[in-house]
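One chain of protein is taken out of this complex; the other chains stay put.
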Amino acid sequence: MLAYIVRRTAYGFVVVLGVLLLLFALFFLYAEPIEMARRAVGEKAPPEVLEQWVVNHGYDKPTWWNSESPGDTMLVDHFRSMLTFDFGRSDADDSPILERIRAGMGPSLSLTLPIFTVGVLLGVGLSLFVAYFRETYIDRMGVVLCVLGMSLSILLYIIGGQFLIGKMLRWFPISGFDASPAVMLRFLALPVLVGLAEGLGGSIRFYRTVFIEETGRDYVRTARAKGCGDGRIMARHVLHNAMIPILTRVVVSIPFLFTGSLLLESFFGIPGLGSMMVDAIHGNDFATLRAMVYIGALLFIAAQILTDIAYTLVDPRVRLA
Amino acid sequence: MSLVEPHVLSNIVVAVLLGGAVAAFAIARRSDLWSQAGRELIGRRPIAIGAIALFVSVAMLDSVAWVGGGGAAGNVLEQSRPRSVVDRMFAPDFKEKSYSAPLADIEFYGGADLSHPGSHLLGTDILGRDVLHLTLKGARVALLIGGLTSLIVIPLALLMGISAGYFGGRIDDIVFFVVSTLASIPTLLLLIALIMVLGHGPVQVCVAMGVTGWVGFCRIVRGETFKLRELDYVQAARALGVSEIGIILRHILPNLMHLVVITFVLLFSGLVLSEAILAYLGIGIDGSWGQMIDQARDELARDPIIWWNLVAASTALFALILSVNFVGDAVRDILDPKTLGEGE
Amino acid sequence: MRIADPAVTSPVIATFSKIAGLRDFSQRLQALRDESPEFAALRIDRQYEKAGSIEGVRLHGDFGLEIVLTEPYPQILYWFAMPFTTPVPWEAVAYYDGEEGRPFFKDHPVGCGPFEVSEFDKQSKIVMSRNANWYGVQHPEWKAPGTVYPSEGEAIDRRLGRLDPAYVGRSLPLLDRIELRLEKEHIPAFNKFLQGYYDASGIVHESFDKIVQEGGLSPEMAARGMKLEKSVDPDIYYIGFNMNDPVIGAPAGERGRKLRQSMSLAIDVVEFNRVFNNGRGVPAQSPIPPGIYGYEQPYRNPFRQLDLTRAQALLEAAGYSGGIDPETGKPLRLSFDLGDTSTAGRLRFQFFVDQWAKLGIDVEIAATNYNKFRQKVKEGAYQIFMWGWIADYPDPENFLFLLWGTMAQANSGGPNTANFDHPEFNRLFEEMKGLDNGPERLAIIHRIRSLLEEERPWIELYHRESYALYHSWMRNVKPAGLSLPAAKYVDIDPIERKRMRDAWNQPILWPAYAGFALVALIAIPGVVTFLRERQ
Partner (left out) sequence: MSAAIEGSPNACEPLLRVEGLRTWFPIRAGILQRTVGNVRAVDNIDFEVAAGETLALVGESGCGKTTVGRSLLRLVEPQAGRVLFDGVDLCTLSKRELIPYRSDIQIVFQDPMASLDPRMRVRDAIAEGMRSFGIGANAAERTERVAALLERVQLDPAWMSRYPHEFSGGQRQRLCIARALAVEPRLIVCDEATSALDVSIQAQILNLLRDLQQDLGLAYLFITHDLGVVRYLADRVAVMYVGEIVEQGPTEQIFERPSHPYTQGLLSAIPSTDPGRRGISARVIGDVPSPANPPDGCRFHPRCPQAFERCGRERPPTYFAGEGSSRCFLSDPAAG
């Protein structure tokens, strides 16, 4: 077991290196430092200022190989800074990236955490409900509603939500954010609602399939034959045995709690990591984007390792060689 | 200037597609399995299939274009431009100066007279273009996104997945490493980064979507090939002296076809929906419904609101995705009794 | 001295290098830092002290400063009036160094006004609060000028009720706290203003019709007690031609000139403003915007009035009869480069393209992201582009230098992206530059203007008009462009604000109840029958 964990983690690290290499290829081979500088410092800046900026951000070094001092290339810098979490400064406004990530994490989490937890609970609950009533019109309607929900663009959810709930019905403020908890709840209500609505269709359908597959198995029939109540079967047997697919889905989505939601955050004016990324995209802020992609990948890899290990713990059948 | 004009190329593509469709239909007819699945599908989801057929034919009609015959009188430029069949269904100068409501007689703001009063079924957009026309043209873009990307995703995933699953060993290690690396990066971010690198344009966007999209399918193919490789009939084929390539082509690939069909259908809706997000980020494809929705974002804030643009684009998008999702569900039920589990 | 510090990478270093000895100082400083790490570790004021003085800056007693320039440059006075030259305490510069959790100085401005920055978040907001150390706050009894609400002002102030006797004589600032918010999506932001969550806002062009009618507030908005302030910005939006281009630029000679003239005549900027800016914006006749010396309101540029007939005639004279390029036999193909791939951006460009299409010219939009666009500009691989310029200082030189040959992008990487390099213009410009405002300067500006009329390196589009809105509970607002020194006079009536905000934001709840009822209605019969069958 320990050997497996160590090996799995080591492989995860190799994948991290692969991600870094890919990021390097994406962000460094393409970027035109002097234009990035112009964008960052301003149209009106004279050439020497631009050059100074390029030097300050380390974009003047040789890309792959430096014959004079082999450690002093962009490639080495890239790996070094990413692996030590020293992300440096934004290409757009020179703000320290790590600090901004730290600052943005709170708002992002305050949006994604409720969406995530309520979403999982609601998804599992509703799909149990639907699976319980399967082959009645409730189930069929539920499935159709899920497909309907999945077919709408997230843009439409947001625009529609803001327009209908925020502007016409005036239930919640249209957008904004406030760090004080009491006010925050009011501001977060609408984006959370929209986020929930957007994800619910897909997750109910997924969990429903899982549950229905489980209810078809022999042990459920045995339990029923033994005279177990339906509710008990659903709650104890089916839910318990459906844990693996649920766990996979849940664990894999954990990284997105940190990276935030690009669209929700920028539409609702939440100063989190998602809107930070949208800014980075619009501002060609490669340094920030690179750091965010890296952190997102890192979290994802970590989550996957955890899932794999959790598998072995949850399900005695899964044997990993 | 390219040797082949874009519209000629588009016509050729349509011809090839039509030919391919006919050929595929003929092959499917010969195969009981496929023709039976097809019949069952049409029986189960007649409306959705009809809707998709409608979208496809609109897209096809919009892809067949030629120069001449039409264009506003006296305007050499418009006359020299190729116009598609869909374009020809509308008058050459079917334009207003700016917004007009559906079937309105006067301009929405200012109330000036329209040049085509009462004939814009879905109104006009900010530049006075007919919204119905734009919406119909969006079908082509949507199918282009789905089709072109699938054209990249499916062969790539099949190639990588089969070679990893069939040959195993080093090849599998490499493919698996590439797959896990790509899969670790949040899809949307990778997509954006790729588009930044590749540049802006329909082909580039599709390539970027292809690069990010093949990973999931590749995993499925790899796993399935792994299973197939050990099956007795593959072993029997080996014993019969069939070469590796022959086994892959005759035994592995045909037994993956149902996965290809299911993946294609499920991939399609996801792709078209993510293009809408790209449109919001300013890196979408021109003329897509996503762009129309993105544009309508501002229009909802106008007072009185401009609703027809948003409604037209999102209804079209919704109808297509809904039909595809319904058909996708049915296809999955028919072709794969086990149900594969949704997405990743 | 900070501007000269190479570590600061000030974007205005070039301008201030006209001060004698500034560059020397900068180089000395850099050399000293490179030489010894001990020097670089010194406190910043010691470093400056050791690096020696700037030759062209001399002190005259406690209140006098003499600055020597290397060349005549009257505009430097404007530069001195800008934030770049605000005095800053070196202690603050040394303290806010980004180490040990302290922010950088640039993220934590230190000044001496009635407000201090108490929160600075580049992503979302700036909070300013009453500066307890301000002399007006510490010593209200002094009644120093600028620390109490004035009793007199311009005639318009009295008329608009800005000299309310209730305020006269009160100590400033009136507000404890000002919060400036950055909203990325302008529509929700504006809606929040309408709902009363913001006190003041600009107008989103989309909502213009509801708010502004016939130049004033709509009755509905006026009834809410809203106030509107308008101003014209000192800026210019223009379409530029790459004058190095063989088809539309200077190499094409007379043909190119006629083509540019023709294209200029086809652009209907009034219609553009109507469609995209709700009629806001002053159609530009020359590069000089209102409020800048040399702007003349009655002046009409003969090539900036929509005239398709004349445009077609000129096109024919240029050899492109009906837009047909004789070389290919097809419509003339030009490319319109832009560094904006957003949907909204493309629509605007499509508008111009449609207008040129009326002449039969086939203009293609080449949209790339901004970096690629900049790269294209640098390489000269572009034909037509659209750009804007906002005044740094109120002098015509600040606009006309955008066409000065020395500043051409192709030669020097300067802001003359049209690469316009006309000997006559260059001569006139250089002459005009050093002159004080007066008849002599105006005459030269007139000559430049008519030269540009003919040459058309630009199609001047418009100067923006800003509209600002205030709610009734916000008092004593007087717009003064971008600067904020008037903030100390502003007052808010929080009770009124609360009352109106509540009145405007009554939630309509019945649809929620109706929705719940509907779901229950649909689900219950099914549940009931299902359970009955199970029994």
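All chains are identified by letter, namely A, B and C, in their written order; residue positions are counted from 1 within each chain.
As a working rule, a residue touches a chain if its C-beta (ideal position, glycine included) is under 8 Å from a C-beta of that chain, and two chains touch if they have at least 3 such contacts.
These figures come from a predicted structure and were not determined experimentally.
Colleague: Of the residues B:His120, B:His251 or B:Arg297, which one touches the chain left out of the display?
Modeller: Touches the omitted chain: B:His251.
Colleague: Tell me, which residues in subunit B touch the chain that this view leaves out?
Modeller: Answer for subunit B: residues 31-33, 231-233, 235-243, 246, 250-251, 254-255, 257 touch the chain left out.
By our rule, only the chains that are shown with their structure count from here on.
Colleague: If each protein chain is taken as a node and each touching pair as an edge, is the resulting graph a line, ring, star, complete or other?
Modeller: Complete.
Colleague: Cα centroid separation between subunit B and subunit C, in whole Å?
Modeller: Taking the average C-alpha coordinate of subunit B and of subunit C, the gap between them is 41 Å.
Colleague: Measuring centre to centre with CA averages, how many angstrom lie between subunit A and subunit B?
Modeller: Roughly 26 Å separates the two chain centres.
Colleague: What whole-Å value do you get for the distance between subunit A and subunit C if each is reduced to the mean of its CA atoms?
Modeller: 36
Colleague: Counting only residues that touch at least 2 other chains, which ones in subunit B make the list?
Modeller: 196, 279, 282, 294, 297, 300
Colleague: Mind pulling the residue numbers of subunit C that touch at least two other chains?
Modeller: 191, 369
Colleague: Using the touch definition from the top, list the residues of subunit C that touch subunit A in their complex.
Modeller: Residue positions touching the partner: 6, 9-14, 98, 107, 121-124, 181, 183-185, 188-189, 191-192, 195, 197, 369-371, 374-375, 378, 392, 413, 415, 505-509, 511-512, 522-523, 526-527, 529-530, 534.
Colleague: Going by the contact rule at the top, pick out the subunit A residues touching subunit B in the complex.
Modeller: 14-16, 18-19, 22-23, 26-27, 29-30, 147-148, 150-156, 159, 163, 202, 205-206, 209-210, 213, 245, 252, 255-256, 259, 262-263, 277-278, 281-282, 284, 289, 292-293, 296-297, 300-301, 304
Colleague: In the complex, go through subunit A and note every residue touching subunit C.
Modeller: For this pair, the touching residues of subunit A are 31-32, 34-36, 38-39, 41-49, 52-53, 56, 93, 95-96, 100, 103-104, 133, 136-138, 141, 162, 166-171, 173-177, 230, 266-269, 271, 275-276, 278-279, 284.
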